[in-house]
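Shown next, in structure tokens, is the structure this report addresses.
Apart from one protein chain that is not included, each protein chain of the complex appears where it belongs.
Entry: subunit A
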Amino acid sequence: MKKSNLKLFAFLAVIMTVGLSFTTLKKITVKGSDTMVILSQKWAEVYMAKHPGTVIQVTGGGSGVGLAALLNGSTEIANASRPIKPAEVQKLKAKFKTQGIEIPCAKDGLSVFLNKSNKVSELSIQQLGDIYSGKVTNWKEVGGDDAKIRLYGRESSSGTFEFFREHVVKGDFAANVQTLPGTAAIVNAVSKDKYSIGYGGAAYAEGVKDCKVKKDAKSKGVLPTAATIKNKTYPIARYLYMYLKSKPTGETKAFIDWILSPEGQKLVVETGYFPVK
């Protein structure tokens, strides 16, 4: 073989190798629940380290945003911290002729955050509902100091917002709830404000204290722990879901199977959530 041909061959081989290496990259897009962002990123990080040919792109935005992205085809997996709504299923049926695939991938106790120096450490669901709907506005009404309650919450596109509204507030939030993007921001705000209250995923509770939650006035207050969420004694627990428009195949299926495997579920525990099995 001539030297010039050899060079050409080597050059083409390099081009093809580089080209093929790009074409064999498998990309999975995950979008949705802000509560699940840390967990999802952890899953993606570990999975990508084990499978270098796979690229997993994780973004938040809220459960509603994720499901909307699934419906408009801009994401493969929608993370949601609430179950899909009947209206969203109807849209899946209309557009994709499927009813969608629901995969519960972790359990979460929705924590109520209080500042560490707040005298109050226990509230019933009714009291929480009254606080967030604006019926109770002073800590002294629930056994605390004579100080105005400052409310922090999530945006309306958040699954956490919807879950909390449906299961705790059971109506409209008070107009003075300050909305923040993500549970981490809420925890940060509550940690700096003695007379504030917030809610969000249990995995984020650092620098604040978890409030014991009572199912009703007569019940005993329960902290969100692995045991209380598993045995359902903690009253504000929920599943975290992944939604797909149709049965996963190829690398997406492998990624989901891995998430549900003991290895994937171990990361659930490490991130502060609770495994589904």
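Rule of thumb we're sticking to: a residue touches a chain if its C-beta (ideal position, glycine included) is under 8 Å from a C-beta of that chain, and two chains touch if they have at least 3 such contacts; residues count from 1.
FYI, contacts and distances are computed from a predicted model.
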Protein name as given in UniProt for the chain not displayed, "Redoxin domain-containing protein", "Peptide ABC transporter permease", "NADH-quinone oxidoreductase subunit H" or "Porin": "Porin"
Contact partner of the left-out chain, one of A:G73, A:G143 or A:G207: A:G73
Which residue of A:Q57, A:Q99, A:S219 or A:S261 touches the chain not shown here: A:Q99
Those residues of subunit A which, in the complete complex, touch the missing chain: 71-73, 85-86, 93-99, 101-102, 156, 165-166, 170-172, 245-247
